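Removed from the display is one protein chain of the complex; every other protein chain stays in position.
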Amino acid sequence: MAGQITFEPDDRYNAFLATCKTATHGSGKLAGVAVAVKDNISTQGIETTCASKILKGYIPPYDAHAVGLLRASGAAIVGKTNMDEFGMGTTTENSAFGPTLNPCDTGRVPGGSSGGSAAAVAAGMARMALGTDTGGSIRCPAAFCGIVGLKPSYGRVSRYGLIAYSNSLEQIGPMAKTVKDVSDLMGVIAGYDRHDSTSRDKPYAHTPSADVKGLRIGIPQEYFGAGVDAGVASVVKSAIGKLEELGATTVPCSIPSMEYALAAYYVTCTCEASSNLARFDGVRYGPAADTKKSWHDAYQEVRRDGFGPEVRRRIMLGTFALSSGYYGKYYAKAQIARENVRNDFNRIFADVDVIAGPTMPTIAFKLKEKSDPLSMYLADILTVPANLAGIPAISVPCGKSEGMPVGLQIMGRTFEDERVIDVAYAYEQAVN
Amino acid sequence: MADADGQVIVGLEVHCQLDTKSKLFCGCSTDYRSDGANTHVCPICLGLPGAMPALNKKAIQYAMRVAKALNCEILDESEFSRKNYFYPDLDKAYQITQYDKPLAEGGYLEIESDEGGEKRVRITRVHVEEDPGRLVHMGNVERGKYSLVDYNRAGIPLIEIVSEPDMRSPKEARKFLNKLRATLEYLSVFDSEKEGSLRVDANISITGSERVEVKNITSYKGVEKALTFEVTRQKNLIRRGQKIERETRHFLEARGVTQAGRSKETENDYRYFPEPDLRPLRVKSWVEDIVLPELPDARRERFIKEYACSLNHARTLTGELKLANFFEQVVAADRQGLSSLASTWIADTLIGELNYRDMGIDRIDAAGFTGLVRILKEGTITDKSGIEILRVMLDQRQKGEPIETAAGIVKRLNLAKTSGDAGAITTAIEEAINENPKALEDYRNGKAGALNFLVGQVMKKTRGKADPGELNRLLLEALKAREA
Partner (left out) sequence: MVSEKDVQHIAELADIGIIPEELGTFTHQFNAILEYFDTLDRVPGDTTFTRDLYNVLREDVVEPSLPHEEVLRNASAKEDGFIKAPRVM
């Protein structure tokens, strides 16, 4: 039934950058469901900033493909959510418009970069949300805020309209409190789009099943190593134990390419970002370039003033890594490393159906705790392999450690998002 | 060792707009020239955040046609890359082009060499890329200078054809360019009349000296001019003992000179990497299905064989697709009878008259021209009258007046030959001699040109209608008679 809903939330967590006070909606599968959209996804007529000053005031003249599908399903788009600027971060503290707070503990971060979407869902302000995941940006905040978040297989959800950070790694994905809602939202947004040349003809039409009898689960030693907090590891192991009770078998395995997976990730994403973000020159959109200055002076000024330090750092890293003489050492090597990660997963998936482990090595950090960029990057170690390989990965809440939510991560073979959803569903149904 | 008399070495990089209906990566129409700025633009070619490219199959097919015609090898796998640099007309701050895996490599194009025969200019590579937008520079010192950008052109498909440095003179460069242009026209992938549809960068050096790049040459004539200027400039520097710097220069068409560019340009680090939003191409097998039309060289040979054209005429006529088509249309009804006259008159006269009026071959009606050729064949008018008739027809076309037939003009202007009317000629001859006593004097003193002068005077009086052979005979008789 078409209609409209009123949306005037008490956004004490700073989850939203823009809200639609009256959100109209059509009829369809998600008729009237309040859905929040991460602010790096283009929404026609609604300001889209990527949480950056350099896009303040930008109003896209078109909808992202996934947003169009959302509207067609009858969903009510209630607002645009806060994020780390251009997706660069693991805490949403890199937003130019203030951090989002974790509804479970406002002294802590909600995770990133889809922190606003996670907080909006966790706090009950929106039933569902769209996030994006380049190196863990859906799964990390899902884990930190205690909700469900899926990074689909690469190519299953169109990227047309997603303001690019790292084209070869990122996907738009569904976030919600329950696996069923995540699955329903996935059903709406997945499918082929002729505007996205990396898009696959793999529509999603699945009802989650809780049957995991006979399922073989790989447990990688690298996911329970020294870098993972003992409390987190313990909670996740119990969760996996639950799956065993339900009829699954666990098999130890190893992903040797994890050794350089994070380096491969950061080289790839910074290189692609340095190219993707070069278009923001204040000429066609964004805060005005000073036309009284010369081109290069004006361009530098726009970028210096419009991008935050983390964005500028990554652009410089990427520029350096692509510069003359370094391409072979960095970007080319990173693609080989990715192929090795893919091969490792293929080898493991010949023997098991899914891989399980913690989503994040710790619980949510305290605000301002991660001030050093490199130590922040290292927190992505458990999430980036799925992006490098393009495989589906979900985070489902599996308990608490030190009072904060912990996420269980399930990864599956390429295009077996349905199976990954099923395993998460089985666990969720068993404990609720 | 720099040598002012050393060999001139030229290589060309030619960019041509492919004549597809939509742009390379989006559905915007390519027919933008008569429309206002920024009216053929969409999120993709405007480079809006989040937009993604979708590759036009026709552009690849056209490029493959060109590659095949140039005898190139299509690569098993080719891909697009990003060429990153910052400029207001490049709205994504990168150009999607092809870098280390182009569509095709290693071919050749045959041209007429300076020595007279045919030579092969090798083709290094053929690839596809997008055109940037168009920048207009505005303002002045008082109001402040700024630029205006029109993105209509952004995303137009370009084919880039790179030659080896096999040309040895500005003339050979022009021949290469003309041959390439004709080939692309014959393939129906390129419209050379569209303004700005072709751009050339040239690399030129004298043996022993550094290479200079000349960018931004946008006309065929411009290429020869720019290179001729460069040869002179470089040779002069060498003679003065100065070193040629390796640099990039710009061609200023209006002044016919090249000018040093900003040095920053030559140090651009484009940070190429494969375009992650596009998938690689594996299209080598498509080559088999490409059926090439008759190309310029084959058509030239056919004109020589079927129409008994001379090599030079055949070269000229087949040098432009429309011209070759025009010729064949003109002689269609009577190939044997008309081709000799038609080829001569088109190649030696019509083209010149059209160029003079800045008119294209498509402004003249083939049937009308055929009429003129027929009359010339009948021999009822002189060549001079033929030229006059042609000029009348072209002028009428240019002014937008109704165009008469050749026969009609003959009648109206009374141009039929006055051969056999010896009386009229004799009168004219007597008048001419009487009016020009000095010429008679010069003739008697054996001065060259005096006879021609008198012939000219008689021609004028007979309005060109006198049969030249008869005129000469009668004039000589008359002059002889006066000797006595």
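Read from first to last, the chains carry the letters A and B; within each, the first residue is number 1.
Assume a residue touches a chain if its C-beta (ideal position, glycine included) is under 8 Å from a C-beta of that chain, and two chains touch if they have at least 3 such contacts.
These numbers come from a predicted model, not from an experiment.
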Exercise. Among the chains in view, which touch the chain not shown?
Worked result: A, B
Problem set entry | Options B:A4, B:C42 or B:I351, residue touching the unrepresented chain | B:C42
Exercise. For the full complex, which residue in B:A2, B:C16 or B:I60 touches the chain that was left out?
Worked result: B:I60
Seminar exercise, completed: From A:D229, A:E339 or A:E416, the answer for touching the chain not displayed is A:E339
Exercise. Looking at A:I59, A:V251 or A:V431, which makes contact with the chain not pictured?
Worked result: A:I59
Problem set entry | Residues from chain A at the interface with the omitted partner, ascending | 57-59, 61, 155, 194, 197-198, 200, 259-260, 262-264, 266-267, 274, 278, 281-301, 303-305, 307, 309, 312-313, 315-317, 319-321, 323, 329-330, 333-337, 339-340, 342, 372-374, 377
Problem set entry | Contacts of chain B with the absent chain, listed as residue ranges | 20-22, 26-29, 36-43, 46, 54-60, 77, 86-88, 135-139, 145-151, 262, 269, 278-283
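Quick note on the criterion: only the chains that are shown with their structure count from here on.
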Problem set entry | Interface residues, chain A side, partner chain B - complex | 41-42, 48, 50, 55, 58, 60-62, 64, 159-164, 167-168, 194-198, 271-272, 274-275, 278-281, 283-285, 291-292, 295-296, 299, 319, 322-324, 327, 331
Problem set entry | Residue ranges of chain B in contact with chain A within the complex | 43, 46-55, 82, 84, 86-88, 91-94, 144, 146-147, 149, 269, 271-273, 276-279
